[in-house]
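The complex appears here minus one protein chain, its other protein chains still in place.
Per-chain numbering from 1; labels A and B assigned in written order.
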Amino acid sequence: MSALLQYAVQGLAAGSFYALAALGLAVIFGVLGVVNFAHGAFYMLGAVATAVLLDTLDLTLWWSLLVVPVLMFLFGVVVERLLVQWLLRLDPLYNLLLTFGLTLVLVELVKQQYGVSGLPYRLPSGLQGRIDLAGVVLPRYQLFVLFFSIALCVLVWLMMTRTRIGMIVRAATEKPELARALGINVGRWVTPVFGFGVALAGLAGVLAAPFRAITADMGNNFAIILFAVVVIGGLGSIVGAVVAGFLVGLVEAFGQAYAPTFAQILIFVLMALVILIRPAGLFGRQEATT
Amino acid sequence: MESTRKWAGASALTVTLLLSACGGGGPGSSGGDFTGDKLVLAVLNDQSGIYKDASGPNSVKAVKMAVADFRAKYGDKAVVQEIEVTSTDHQNKPDIANTKASELYERGGADVILDVPTSSAALAVANQAKNHKKLFLDVSAATTALTGAQCNKYTFQWAYNTYLLANGTGTTVTRDGGKKWTILFPDYEFGQNMTKSFTDAVTKAGGTVQETIPTPFPNENFATFLTKAGSSNPDVIGTMHAGGDLINLVKQFNESGLKDKGVELAVGLMLINDIHSLGVEQFAGTLFTDPWYWNMDAEARAWADRFLAETGARPSFEHAGNYSAALQYLEAVQAVGTDDADAVVANLEGKKVNDVFLRNGEIRAKDHSVVHDANLARVKKPADVKEAWDYEEIVTKIPAAEGFPPAEASGCSMKP
Partner (left out) sequence: MTHSVIREAPPAGADAPVTASNPRLRWILLAVGLVAALALPWFIYPPVAMDIVALALFAIALDILLGFTGLLSFGHAAFWGSSAYVTGLIATHYGVPFPVAVIGGAVFAMILALPIGYVSVRRSGIYFAMVTLAFAQMVYFIGYQWSDLTGGENGLQGVPRSFFGIELVETESFYFYYAALPILLFGMWAAWRIVHSPFGRVLVSIRDNTPRARALGYDADKYKAVAFVLSAGLTGLAGGVFAINHGFVALTELHWTTSGDVVLMTVLGGIGTLWGGIVGAFLTVTLADYLASSGFHGIDLITGSVFVLVVLLFRRGIWGTVRHRWNIRRLRRASARAGQGYSSPDGNSRHTTSGEGTGR
């Protein structure tokens, strides 16, 4: 029983990376219609920035959690203004290709700058150690990641439902036809929304820095799993992205425990099942099928 | 009719041109004992991908150091004056390694190819060496297939193999008291092979392997695997991961609290560049087999000082291995007075060698495995580090006979 609980918490903690990053991917897709292939690269940049900030300015994780998303937001704004915006009126495939090329460039630049073996990182002492909950031993940091992500998802949800900007974004994401019919102009929110999505990917990277390898390639596999996550959740759905993120984390953890070799294949099997049974994704609307 | 003949004439002419363009003619055409009157050492490795730090451009420099030392030693008495070192980046793509190797032998005039990380690339190059009857001295690729089922007359494995890594760590750690093992391995050829060797070594040394857990590759999340591994209360968790996956695993091992429970982590393959990039803190206490460590004795250190001056970094064992392979190749050429591959192979086979890299070295004739003493190392605690790159404490020496598999067991048959 305690093992099950432990696996569940570990799965949810791993899932919180997927959830955060997938949330960013879903919001970008919703408002811009862009599938951002570079999302994995942005996640990687978030982790690299965290390590570099610690190394050069001695900024601990707490500061990085604040600073890096802001930096990534700005970076996202630059990328959107410089590259992505020119292709927004075209077939979305062009932006997928553009961000794919961007991924190659970013990964290579990081390799050239910071080498291939990875960067060091140490955890602030407050987050080291473990908590023993009735026989279930859990690293403090995993719990922190879990609660932090859930809190953030709730915060984003509140923002989406309670603020004017949020409602516009949500309307554009989940009911684009309606938003247009009501004459809501999403145009001016395009750039900040892209930045926001990138910041979320970067934030997932910050959280990953202490217990994952910080290398230029860390985002590659992550991005592919992320695609499976949003397909499972339904691309047009914000809730779907988050729920599917945690779900995939759980599948991964229990897969590791009971079918170790197939831990990752299981995710893709789940994806195939979802497409067969609910092509629009668990939370997607059927008419969103493009 | 007329046009056919013209076409035939044109092709014949082109074939002639082509033939004369490849490799500067066959043996004998240049009149001397050296094709093209020079010796070409071609380093073929990964200069842009994940193996860049461990070997990469600095291995080219190490080979150049060997050439300089050879020149300094023999001067005018050297049998060949013009020695060229070329560098090719296989971009960590086996198919590029394959074509480049073939092109180097055929058209680049290469007498020997050195290094070649990534086992699939190295095996392909070994095949090219066999087809072209030219030498290939593997340094960075660890697969035992090179000296086993897929061995050939022109291929030597210079530095290490997976058996050494597994056997060295497994035997020594078990003997030192780590009796109960759980092994985590990436579920592919390298991991599966090493797990087999590891299990054998541990059992032979009187320990037990309670569980072996395969993991997918690549993989970022090891939390549940580690929980599972820890649930049987082992003394040691052995891991066969390398590169980014190893770092993921070590970080999450530190998080998991297994370390505080006294569980040791024994690693199959670790390079000093991994420790350098991540800092000793992450790895402190980890046990692993190091075929060569720059600070293991005065001779190694003296060479490492030169290497530092040359490159700005301390050498990994792969850098030293490339130096040694190039140097011993040149010595063999000097001894036989020609670059003829068969003569050089005959000279190398069975030779006992000692140099900066090889201690009690022997170039085994049976399987072309170059065996030598290796070390079991432990990563130092941050407090014990006295200078940059001072990361390892040598726990014990692993004698060549113990670390490497016996030649009879290699499964190699050297039929041409």
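Keep in mind that, in the parts below, a residue touches a chain if its C-beta (ideal position, glycine included) is under 8 Å from a C-beta of that chain, and two chains touch if they have at least 3 such contacts.
Treat the numbers as computed from the prediction; the structure is a model and nothing was measured.
The undisplayed chain touches these shown chains across the complete complex, A, B. Of the listed residues B:38, B:93, B:179 or B:397, the one in contact with the hidden chain in the full complex is B:93. Although one chain is not drawn, the whole complex shows that of B:35, B:119 or B:161 it is B:119 that touches it. Residue A:104 is the one among A:104, A:131 or A:154 that touches the chain missing from this view. Touching residues on chain B toward the chain that is not drawn are 14, 18, 47-48, 52, 57, 86-91, 93-96, 98-100, 102-103, 107, 118-121, 123-124, 127, 131, 143, 145, 150, 187-190, 192, 214, 216-217.
Interface with the hidden chain, as seen from chain A, comprises residues 29, 35, 83, 86-87, 89-94, 96-98, 100-109, 111-112, 220, 224, 227-228, 230-231, 235, 261, 264-265, 268-269, 271-272, 275-276, 279, 289-290.
Just so we're on the same page, only the chains that are shown with their structure count from here on.
For this pair, chain A with chain B, the centres built from the Cα atoms lie 38 Å apart.
Of all the residues in chain B, the ones that touch chain A in their complex are 48-54, 187, 213-216, 218-221, 223-225, 227-228, 231, 244-248, 251-252, 255-257, 271, 273-274, 276-279, 281-282. For chain A in complex with chain B, the touching residues are 3, 6-7, 10-11, 13-14, 111, 115-120, 122, 129-130, 137, 139, 141-142, 208, 210-213, 215, 217-218, 221-222, 252-254, 256-257, 260-265.
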